[in-house]
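Each chain you see keeps its place in the complex, though not every chain is here.
We just call them A and B in the order they show up, numbering each chain from 1.
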Amino acid sequence: MADPRFFRRRGPFSLAALARIAGAELRDPAVAGRLIADVAAIAEAGPGDITFLERGSGGPLLVQSRAGACLAPSRSPIVPPAAMALLLVADPRLAFARIAAAFYPDPPPQPGRHSSAVVDATAVIAADAEIGPGAVVGAGAEIGTGAILGPCVVIGPGVRLGAGCRVGAHATLSHCLLGDRVVVLPGARIGQDGFGVVPAAPGHVRMPQLGRVLIGDGCEIGANAAIDRGALGDTVIEAGTFIDNLVQIGHNVQVGPGCIIAAQAGVAGSARLQRQVMLGGQAGVVGHIVIGAGARVAAQSGVSRSLPPGAVVSGSPAAPNREMLRRQATLKRLAARMGQVGRKGEER
Amino acid sequence: MADPRFFRRRGPFSLAALARIAGAELRDPAVAGRLIADVAAIAEAGPGDITFLERGSGGPLLVQSRAGACLAPSRSPIVPPAAMALLLVADPRLAFARIAAAFYPDPPPQPGRHSSAVVDATAVIAADAEIGPGAVVGAGAEIGTGAILGPCVVIGPGVRLGAGCRVGAHATLSHCLLGDRVVVLPGARIGQDGFGVVPAAPGHVRMPQLGRVLIGDGCEIGANAAIDRGALGDTVIEAGTFIDNLVQIGHNVQVGPGCIIAAQAGVAGSARLQRQVMLGGQAGVVGHIVIGAGARVAAQSGVSRSLPPGAVVSGSPAAPNREMLRRQATLKRLAARMGQVGRKGEER
């Protein structure tokens, strides 16, 4: 059970209600009225809890579980413990996410501005938006309906946030336009100057950064991540893209919809990620290249050339994953041989 | 055209005036009086805009451009469209940066302290400095003429900022002395404790961090970057060095003048970068080594030994770039051979 200091739980819900929320089929309709009080991991769940079985997870986890109900993959020949109700669904993890959100919905905005917030008179704030303590909202900024600005958030002049955006404490937004339901975690920096240094003697010169950052509906931007605004033209993050903590997005980068970028990855200026690209943690993409739709880049990879759609790459510089595994195996074998030769030589 | 919500444009400027600003030669003096209203990228520029042609870029971009004027490399045999004025200059990108800054100068400080700022009575603030909402300035701090502290900036006791410094929202400065015209982007952390952990049993012990951070004139420190103060002695960033977002500079590091350090790079304690070193994104430099003047370290490289001036290295551990390319080619070829052998073996 989630710590009540931090989370407020709804419910209980009947199995019928949960099946509806999850789009799942309750295997035994006779238990439709049984009440479930909470969500839990499969190993910790008790009789009042609903849990889920990952696709591909074995039965033993399920057999040992004391959960009152479990979301499981459709058409799998699962025999649950007697006391466990099964809800069958194509994607149990996804279904569990929906059910967990029913038990623990995001807290709604508490409309109004904290007295310590500094809001410019020309800013347009929706009546039901929440402006936290110490927040600063600049001239002409627009804050959409149901939006929440956490404590000490700074919204620069002219910035626009759509409906239902949630901005965590200490985030800084300038020179940017956000769609609806964008989630910005604490300390994210959006819209600051790109790294526009022009090498010159006797001193480098800064190229003015005259673009913006555009972020589509439903994106998430991680804690302490940085998204620079464009130099000429915009940096664009399309709808439904998730960006993890400490990620760097350079100026004029374009990220297509539905991408997933793991923590500490970096995308250099003017690179383009088409739709549904996945970057692993600490991966890097050099500037001015295109990563094709659905490509997957392993953690710590360094992509230095454009990739076709669907590519699966690893290594630095990155190569197709199979090729990279072959190279690693080759080197391992050669090193082992060299080691033998060396040792034989020493024995003589 | 830059979004007027975020940028205020000056001008128009005559071609003669722009040539003067850029140090360029107007090829056709007859058009010296023609007015230019804005800057734009070469593909988007219209008749009222000035753009630039990168050194090495082909003519096709130019031929198709509708720009009213273009900065182009001197002595290149360029034939522009009839309506386009040419301004010839050694470094068109640099010239464009100067012209863009004329159209879009940094906004000047709005002198005064916001009523919500908390400024210690013993701090010395220039009369024309701007102290933003929610900013905090500690005892004995000095803020130079024309400096701007953004919203929620925290300046620790005793910190000194020179003339014309610009500190972005949420930046934290402590135990540091900054020269003139230093730009600090949002969320940068300067002067906090270095990582002085002394491994010990039963518990590690913290080494007091008793140094400072010294930053020279005209440096730029990126968003969410971290520069730790020295343990004994100082961490030093010399004049004109540009540091990108999310960079880590460890305690007692010395960075020479004119260095360029790309995003997410890290320099470990007591390493020394001589003048005009370039570190690529996500590159790492171990502690206590020296990187010679003008050395270039590719993205994601890991430098574990000192480098001579002018070295060009890549890889982790880093080696001269040519050598690294040879190793990669060698491994690729060997892996291909092994693959063939393997496949032949399977065929039998």
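As a working rule, a contact is a pair of C-beta atoms (placed from the backbone, for glycine too) under 8 Å apart; a residue touches a chain by one contact, two chains touch by 3 or more.
Fair warning: this is a prediction, and the values are worked out from it, not measured in the lab.
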| item | value |
| --- | --- |
| Entire complex copy count, 2 subunits given | 3 |
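As a working rule, only the chains that are shown with their structure count from here on.
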| item | value |
| --- | --- |
| Gap in Å, rounded to a whole number, between the CA centres of subunit B and subunit A | 28 |
| In the complex, subunit A residues that touch subunit B | 116, 118, 134, 136, 140, 152, 154, 156-158, 170, 172, 174-175, 187, 189, 192-193, 195-200, 203-208, 210-212, 224, 226, 228, 232-233, 246, 248, 250, 264, 266, 268, 282, 284, 286, 300, 302, 304, 316-317, 323, 326-327, 329-331, 333-334 |
| Touching residues on subunit B, where the partner in the complex is subunit A | 2-3, 5-7, 39-41, 44, 91, 93-94, 96-98, 100-101, 103-104, 114, 116, 132-134, 150-152, 168-170, 183, 185-187, 218, 220, 222-224, 239-240, 242, 244-246, 258, 260, 262-264, 281-282, 299-300, 316, 328, 331-332, 334-335, 338-339 |
